[in-house]
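Sharing a structure below in C-alpha cells format, with a few things to ask.
As you look at this complex, bear in mind that one protein chain is not there, while each of the others sits in place.
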Amino acid sequence: MVKGLNLATDILGKVNLGDMAFLELKDRLPSPQESVVFNALLVALVEHGITPSALASRLTYLGAPESLQGAVAAGLLGVGSLYLGTVEGSARMLQQASPDASPATELRVIARAIVHDYATRKASIPGLGHPLHKREDPRTPRLFAIAAENGLSGRHVQLMQLIADEFKLRHGRPIPINATGAIGALASELDLPWQVCRGLGVMSRAIGLTGHLLEEMRQPMAQEIWDRVDAEATEHLSRNMEVDSD
Amino acid sequence: MVKGLNLATDILGKVNLGDMAFLELKDRLPSPQESVVFNALLVALVEHGITPSALASRLTYLGAPESLQGAVAAGLLGVGSLYLGTVEGSARMLQQASPDASPATELRVIARAIVHDYATRKASIPGLGHPLHKREDPRTPRLFAIAAENGLSGRHVQLMQLIADEFKLRHGRPIPINATGAIGALASELDLPWQVCRGLGVMSRAIGLTGHLLEEMRQPMAQEIWDRVDAEATEHLSRNMEVDSD
Amino acid sequence: MVKGLNLATDILGKVNLGDMAFLELKDRLPSPQESVVFNALLVALVEHGITPSALASRLTYLGAPESLQGAVAAGLLGVGSLYLGTVEGSARMLQQASPDASPATELRVIARAIVHDYATRKASIPGLGHPLHKREDPRTPRLFAIAAENGLSGRHVQLMQLIADEFKLRHGRPIPINATGAIGALASELDLPWQVCRGLGVMSRAIGLTGHLLEEMRQPMAQEIWDRVDAEATEHLSRNMEVDSD
Partner (left out) sequence: MVKGLNLATDILGKVNLGDMAFLELKDRLPSPQESVVFNALLVALVEHGITPSALASRLTYLGAPESLQGAVAAGLLGVGSLYLGTVEGSARMLQQASPDASPATELRVIARAIVHDYATRKASIPGLGHPLHKREDPRTPRLFAIAAENGLSGRHVQLMQLIADEFKLRHGRPIPINATGAIGALASELDLPWQVCRGLGVMSRAIGLTGHLLEEMRQPMAQEIWDRVDAEATEHLSRNMEVDSD
C-alpha cells in the first residue's frame, strides 16, 4: 500500500514515474493535465550537460567504483542554492507573495514591489537571467505553453512574467525568465510548497547523474580531467618555486 | 539538445519522467511497450515505507534543514549491496549467464548450475527470498505480467523463474522471487547493463526520499526516534555503571 | 611537500593530527600554546554519543556495508545549521562584531547591542543555552581555562561571556555558554574565519562517526532501531485502517 493505493493492482503498469512522484508529494495521483505539466517540469531538470554536479559524480566514481550510490549522492550534494536551488527561490518568492489571495488587478503592483525590494537589497531575483540565453531561455515559453494548454497557467505564472516586465521597466534592459523560474512558477500552480521545490531538482538530477555515470563507464573523462588539473597545478607550483629559489 | 533530441520541441510535454530516464540510459526513447515496463520497474522501487534509508534522510534533515539535497543524499547512501543493491545482483547473475546466447533447451541447465554454484559457496541467490512474503512477493507476478503483456518476457525472466524452481528442487522448500529479482530480470530484458542497475534504485529512491522529507516537515518523527534511542542508551549506560560500582 | 613543509622529514613523527589540521587551515604549524587550544577545541567535538548524525551513519552502514566512506558521509551531512553548525554561528557573531578593532571599554556595549538585536528578531543567540545543562555546560569553563592558561583568552572570549551576562540582565534568567559557543570563541581567538568553522565539527565528527561504525560492526543497533520504528509505524497504520473500516 502506498498512500492508500495498492502498489501491485492500482499503480504498477498504470502510473508513470512522474505521476508516482506526484503521488509521493501530493498524496493523490495527478489529473491528466497535471500529469503532463508535472512530468514536463521534472523532465526539464534531468539533464543540463557537463555541470559541476556531473563532474563531481564522475570524479567520485573514479575513486569508488564499488559505490554507484555514492557517486550519484556526491553529484546531488551540489544541487544547492546556486543552481537548481533557484527553483526553490522562485517558488518561494511567488508563494510568499500569495497572488491567489489577492484580486487580479493587484498582480502588477505585487510584481513592482518585489522588483523594488530586490533592487534595494542589491539581490538578484531568483528565476531571472541566464549566462548564455541573454534574450530568452527556449525552455521557458515551451513550459508556459504546456501549462496554458493544460489549464494550469494561473496567477503564479502571470506574476513571474510581470516580475520580468517590471525588471525591464526599472532597469531599462530585458531579462529572460530562465527554466528554473518557469519551473518554480509551475510548481506553484500545482500547489507544491516551496520548501520541497529543491527536491524537484534532486529527483530529476538523480536520473541525469545515473546517465552520466553510465557514460563515464563507457567513455571515461574523470581521469583526464584530473590529469590536466594536476599537471597545471604542478606546473604552476614549479614556476612559483623557481621564483622562490631566486 | 539531449541525446540528439531538442529538449523544448521534442521532449517537453511529450515525454514522461520514466521515458526521460530511459533516454538517459539507452540514448533513445522507449517504444510504448518498453515505456510501460520501464516505468513499472522504476515505480516499484520508489516507496518501501520506513526503511533505514528513509530514517537516515529524516535524521539528517533534523540537523541540517538548510540542505534538502544533503538529506536525500544521506538516504541514497544506504542504497547499497544489501537492499536495493540486489537489483544489481540479480541482473548480474542473469546477464553473466548470457541466456540469449544459448539455445532454448539449455535454460534449465543454466539455472541448475547457478543454484549449485551458490549452494556450494553457501551464498544466497540475489533476487530470491523475502523476510515477510514467505510464499510470494505480490509485486513479482504483477511485474512479470506487465512484461508479458508488453512482449518483454523473454529468456531472462524465464531463467529467473527456473532458478527459483531449481532452488525448490534442491533445497526442498519453495522460495519467492522478490521484487528486486523481478526488476533485475526486467532490466535485463530491456538490455540495461547490470553495472548501472543499482542506479535504478537510486533514481527511484531519490523520489521516495523527497516524499519522506516533505512528510517529515509536516509530521516529524526524527526527533522522537532520537529521544527514544538516546533515553534507552542512557538507561542502559546507567545500569552498567551501577554494576560497575558494585 | 605540504604548505611548504616536507611531509616525510618535517611533518611525519613530529606533528600530531590536530596540528596537521591547523597547518591545513592556517598555512603554518601552531605554537605549543595554539596546539593545546586547537586540539582541545577539536577533541571536544569528536564524540557526542548517540546523535541523529551517529544514527544516520549506522543506518546507512546497515544497507551499504561495502562503503564505510558512504556511512561516514551520511552522518556528516547532518552536521548542519542546527547542531554543530552553531560553532559557525557563534564565531560569525563574534567576528562580525570585530571586538579587536574597538577599545576595551566598549565590549559590554557591543554585547548589549547583540542581545538586543537577537531579542528584537526573536532569534536565539548561537552558543547560548543547552537542553540538559541548564546552569552550566561543564566543557565550557574547562575550554576557557585551557585558553587562559595558554594566553589565548582574549576579547572574543570576553565578548562571549559578556553576551551571556547581558542575556541574564535582559531576560532575568541565567543561560549557560554551551560547548559550541566556547569553541566559536576559541576559534575566533585563533583567527580562524567563521566561514570555515562548520568544518571544525565536520573534521572532528568524521573521527567520532568512524568510531560509531566500528562499534556498529561489533554491537549492531541499526537493525533493531529499524525494526522498532517499523513495528510501531505498522501498528499505527493498522489502527488507522481499523478506524477507516468502521
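Just so it is clear, A, B and C label the chains in written order, and each chain counts residues from 1 on its own.
In this text, a residue touches a chain if its C-beta (ideal position, glycine included) is under 8 Å from a C-beta of that chain, and two chains touch if they have at least 3 such contacts.
Computed from a prediction, not measured in an experiment: that's the story for all the values here.
A.B. asks: Taking the complete complex into account, tell me which visible chains touch the one left out.
C.D. replies: Touched by the chain not displayed, across the whole complex: A, B, C.
A.B. asks: One chain is left out of this view; which of C:V109, C:L214 or C:A233 touches it in the full complex?
C.D. replies: Reading the full complex, the residue touching the unseen chain is C:L214.
A.B. asks: Can you say which of A:S53, A:Q95, A:T140 or A:Q161 touches the chain missing from this structure?
C.D. replies: Answer from the full complex: A:S53 touches the omitted chain.
A.B. asks: Name, in rising order, the residues on chain A that touch the hidden chain in the full complex.
C.D. replies: Residues 49-53, 55-56, 59-60, 62-67, 70-71, 73-75, 77-85, 221-222, 225-226, 229-230, 233 of chain A touch the chain that is not shown.
A.B. asks: Determine and list the chain C residues touching the chain excluded from the picture.
C.D. replies: 2, 7-9, 11-13, 15-21, 24-25, 35-36, 39-40, 42-44, 46-47, 67-70, 72-74, 76-80, 138-139, 142-143, 145-146, 149, 193, 195-196, 198-204, 206-208, 210-211, 213-214, 217
A.B. asks: With the missing chain put back, which residues of chain B would touch it? List them for me.
C.D. replies: Interface with the chain not displayed, on the chain B side: 64, 66-67, 69-70, 73, 77.
Going forward, only the chains that are shown with their structure count from here on.
A.B. asks: Where the centres are mean C-alpha positions, what is the separation of chain A from chain B, in Å?
C.D. replies: That pair's centroid distance is 26 Å.
A.B. asks: Please work out the Cα centroid separation of chain A and chain C, and write it as a whole number of Å.
C.D. replies: It comes to 32 Å between the two C-alpha centres.
A.B. asks: In angstrom, rounded to a whole number, how far apart do the mean CA points of chain B and chain C lie?
C.D. replies: One centre to the other, that is 36 Å.
A.B. asks: Among the residues of chain B, which are close enough to touch at least two other chains?
C.D. replies: 67, 70, 73-74, 77-80
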